[in-house]
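Next up is a structure, given as C-alpha cells.
What you see is the complex with one protein chain gone and the rest in place.
Then we have chain A:
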Amino acid sequence: MTKYTFTEKKDTRSGFGAGLVEAARRNDKVVALCADLIGSLKMEAFIKEFPGRFTQVGIAEANMMGIAAGMSIGGEIPFTGTFANFSTGRVYDQIRQSIAYSGKNVKICASHAGLTLGEDGATHQILEDIGMMKMLPGMTVINPCDYNQTKAATIAIADFQGPVYLRFGRPVVPIFTGEDQVFEIGKAWMVNEGADVSIFATGHLVWEAIQAAEQLEEMGIKAEVVNIHTIKPLDELAVLKSVAKTRCVVSAEEHNRIGGLGDSIAQLLIKQDPVPQEFVATDDTFGESGKPAELMEKYGLNAASIVKAAQRAMQRK
C-alpha cells in the first residue's frame, strides 16, 4: 500500500484561483465572472493579471449565469464564481435553459460546498448540488480532492468543450496529490489497490478514505481506495473493475446520500454487478453551524465513519 503523507494544507478554492490564472495564460478565450465574492473564490490574481477579462456582476447570480451563457456564444470560455449554493439551487433554471439545454461552454465554479463551510450554517451549506447538477443532461460534474488536483482540474476544464460544474470547498485540507498532475476528466484515480473492500471517495473525503484504509490495514483488511473526482461522467470501468475484486463498496462524499456519488455507483452496480454498498454521506438532512471538523464528526463524514462503513459492507458480502 502506498503511504500518502502531506507537508502542507491548503484550501481547494485557492487551487481554483491558481488554476484560473494558469488557464487564462494558456487560453485568451478564458474570462471570469463573479457575484460579489472575489475574495472567497480567490479570483484576485486573475483580476490583477487580466482586468479586461473579468466581469463583476454584483449580487445577482441569475444574471451572472445568463451573461456567462451570452459570452460563450461568441466563443469565450466563461468561468462563473460564487458559493455552491448560489451556483446551483438559486439559479437552477438559468443553468438548465441558458447553459445546459443550450449546450453552452460555461464553467460553473462553486466554492464553499458542503458542511465544511462551517459556522455560516445550513443556508449556505449546500448538500444537494452534485445531485442537481448531475441530473442535467450534458453537464459534467467534477469534485477534486485537494489543492493541486483542483488547480489541475480548473486548467483541464478550460480545454474541455461543454458545460462543467466544478465543486470545491472552503477549509484547508492536506495536499497529497502531485503538483504537475495531468487531470483527466472522467478518469478515476487509483489511490491504493486492495482486495477486501472498494472505497470510492470524492472531494476531500479522499484523504479521509486514505486514513481509513490505513486503519483498516492494521485490522488486516485491505481496502482499495479510488478517487472519483469526476462524478459525471462516471468512470464505470474503474468502478466495475474494483468491485470485481473486492465484492463490496463504500461510497464517501460530503453530500446528501440521495443524489450524490453513492447513488451514481449504486445505479451502475444494480444493473451490472450487484454487491453490498454502504453510504458515507449526510442522511437526507440540512447542516448546521459549527467548526468543519466538528460537523464532519457529527454527520459521520470522517475516516472513522469510513472504517465502520467498510466493516459493515464486508459483513454483508
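The rule is short, and it goes like this: contacts are C-beta pairs under 8 Å (C-beta built on N, C-alpha and C of every residue); 3 or more make two chains touch, one makes a residue touch a chain; residues count from 1.
Throughout what follows, contacts and distances are computed from a predicted model.
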{"item": "Record-based protein name (UniProt) of the chain missing from this complex, from \"ABC transporter permease\", \"Anaerobic dimethyl sulfoxide reductase chain B\", \"Electron transfer flavoprotein subunit beta\" or \"Transketolase\"", "value": "\"Transketolase\""}
{"item": "Option touching the unshown chain, where A:G103, A:G178 or A:P274 are the choices", "value": "A:G103"}
{"item": "Touch criterion as defined above, residue of A:M71, A:I108 or A:V280 at the omitted chain", "value": "A:M71"}
{"item": "Residues from chain A at the interface with the omitted partner, ascending", "value": "31, 52-53, 55, 57-58, 60, 62-76, 78, 93-94, 96-98, 101-103"}
